[in-house]
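What follows is one structure encoded as structure tokens, with my remarks underneath.
Complex shown without one protein chain; remaining protein chains in place.
We just call them A and B in the order they show up, numbering each chain from 1.
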Amino acid sequence: MPKMLSKVLKSLVSRPATVRYPYVKPEAVAGTRGKITFDMKKCDLCQDCERVCPSLAIKVFPNEKRIEYSPFRCLYCHLCVESCMQMAIIPDVVVRAPEFEKVIDIFEIERR
Amino acid sequence: MQEILTDKANMFTELDKLRNENARFLTITVLDLGAQLDVIYHFERGRDVINLKIKTGKEEPLPSITGVYSAAFIAENEAQDLFKLKISDLNVDYGGRMLKVESASATTLLKPVVGECPPIMRFFGRCREKCPAMVNVPKYVRQIALGDPEGAYNTVIEQAPLPAILGRVCFAPCEEGCRQDKNDKPLQNRLLKRYAADALSSLKRDVKRMEPTGKKVAVVGGGPSGITAAFYLGMLGHSVTVYEKMERGGGAMFAFIPKYRLPRDILEAEVMARFEEAGVKLETGVEITSLDMLFKKGFDAIYVGTGAWKGVRLMIEGEDSPCVLDCVDFLFAVNVHNERPKLGDRVAVIGGGNGAVDAARMAKRLGSKDVTIFYRRSREEMPATPEQVQAAMEEGVSLWFLRSPVKIIPGKPLKVIFQNMRMGEPDESGRHRFVPIEGSEFVVEVDTLIKAIGQAVEVPKDFGLRVDKAGRIVVNEETYETNVQGVWAGGDAMTGPTSVIDCIKDGRIAASAIDKYLSGRGLPQPSIDLGELVCKPSKSPEILERTPVPARVLPIAERIESFNEVELGFNKEEATKEANRCWRCDWNE
Partner (left out) sequence: MNESTVVNVNTVIPFGPQHPVLPEPVQLRFKFEGERIVDVIPNIGYVHRAVERACELNDYKRNVTLCERICGICNFMHAMAYCESIEMITDTEVPERAKYLRTIWSELGRLQSHLLWLGLFVDSIGFESLFMHLWRDREIVLRLNEKTAGHRIHLSTCAIGGVKKDMDEKLIAEYRSSLAELKKRIDNLAPVFVKDKGVQARLVGKGVLPKNKASLFGAVGPTVRGSGIPQDMRTLGYGAYSYLDFKPVVYDMEDAYSRMLVRIGEIYQSIDLINRALNQMPNGPILQKNAVFPRGTAITRVEQPRGELFYYVAGNGTNKLERCRIRTPTLANIPALVTILIGHEVADIPPILLSIDPCVACTER
């Protein structure tokens, strides 16, 4: 009891241990599994990412040259980033911001 | 792990034995094996796991073990829920509603288990899809990487029976399909195929034909499509005879493709090896004029693969002057009759296909100093393989684009009047037309003019086959059967001049159809091999940056001195290194 009392008094007068998010952003650690984007200039529609995704969040349509990615089904496990041989999936350390309704991101290859 | 097999009657004696040895109860596993269920009770005794296995039918009641091990009630209730078992005498029984799900069918583990399945895990690989004959490219590249050239050779022969030849002359659509082509570093599959053939000590394999069926098939024409059809039909057990007009087998490979691209000993060795394996008889120097005569001789089916040999005319004035050669006659003279015609110093070649490039390089080797290829369209529209064009330029051949001849004035030297062309409007299919520019004529003096604008098909009228406007044989699209019963056709004679691999595709399809007609089962379709486990290479910076192994060629100075082979192929280390670059697109990790 006396030990805890000294701790409680100490923490009364010292600064809180928490970070005042969202006014102060915590430092980003390199290698954190954040959101992903698809670089369609490098993608060659091989469907490797679709086959490796554990939650079926990526749908590739090779005939229509389009990728549909659902950020709400995604687990942010980055298995697709590891499996893409053309390095067309770009990982980021920032987590995706919340939205009001469920969206699906559509990435298309530009037609020449 | 120790397993004890027992049944419902003796279950409790075993349980009491385990209880006396102070075994600890672990859990219960239920497996659905179709007709019956396997119920396994797991116990731990000391440090080992003991399994007690009981087989029971579905919907049969099972006695509970909570009398002996009272802690088993949770596992038994779960088995009741998931497998619709009925367990009697449970001490705490939830009645099949322990797992609070809306409908029991949503979580049941009884087979077949239904649900949203992940997409298909295997496909052919883009390289294999681009090959007209569906050669199993990823598989033979893997076999070369593992050091098995014999396996690679056999894999190619399943779909295309001439790997040593294809490794030298194929235009390799598989390399355009390779995913690494996006970074301009496609895998050099053609040279790998050549290595697999070169690494063997003898091209003849030790394989067995199927049982003789007693049927006889005649193949008219000994070109690539005829050789393919003869090989597959022979391996299926039929007795095949190939009739070839020239004095050697090979067709266009023998007559058109020059010796520095395809040495004649390799061509001969491979074709003879295939014929020996399949028990095919080759009769050279025989020209067939009537198909009915073949039927009368006792043949049950005929395959016509006579090819495309007639030269196409330019349709301009002065075409028949002396010193104007057709490419077909020129190549024939050099390759078949081994002549060395004197072409003079200045040679002009009209055309942009592989025939034109071959004629130009041949002219260089025959001593002409100034060889020029004139093509009426631009470089991108040129149908010749880019590697051939590059090789021609290295050997000193000049290329003039957007020029077309209008008139030839005979004499010594020949005067040829050319006209400049320009790119016009695209037509409905998107290709540009090329229109002449008025008033832009100019004169070129040459010693020899070689026409190389294509070949036309000419089938003897006595065969009785239906042909279209261009003279090509008309066939059923799926089985390649002609209008005459018992006669199939394929290759250049059906499609017009194409490449070796396209003719091989035709030969195989026709062979399968002929076998079915002769009450056989046909050849197997190209399939995906599900039994093999293939791991993708791990994505290190090394594999992403690996540059293609450079293909060795003869130095330029040595090339035009002789007709020796220009490409030198891979040796074992180069082939292994190149094959390890493959990304193995046919299997997900």
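By our rule, contacts are C-beta pairs under 8 Å (C-beta built on N, C-alpha and C of every residue); 3 or more make two chains touch, one makes a residue touch a chain.
Everything quoted here is computed from the prediction, not taken from an experiment.
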| item | value |
| --- | --- |
| Chain not shown: contacting residue from B:Ala9, B:Ala35 or B:Val113 | B:Val113 |
| Full-complex contact with the absent chain, from B:Thr6, B:Thr29, B:Thr213 or B:Thr385 | B:Thr29 |
| Touch list for chain B against the chain that is not drawn | 1, 22, 24-27, 29, 31, 40, 42, 47, 49, 69-75, 82, 92, 94, 98-101, 106-109, 113, 115-118, 121, 530, 533, 535, 538, 589 |
| Touching residues (missing chain, whole complex) on chain A | 1, 3-4, 7-8, 11, 17, 29, 31-33, 52, 54, 75-79, 82 |
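Convention: only the chains that are shown with their structure count from here on.
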| item | value |
| --- | --- |
| Residues of chain A that touch chain B when the two form their complex | 42, 44, 46-48, 50-52, 56, 82-83, 85-87 |
| Residues on chain B engaged by chain A in the complex (per definition of touch) | 116, 118-119, 121, 126, 179, 182, 536, 539, 544, 583, 585, 588-589 |
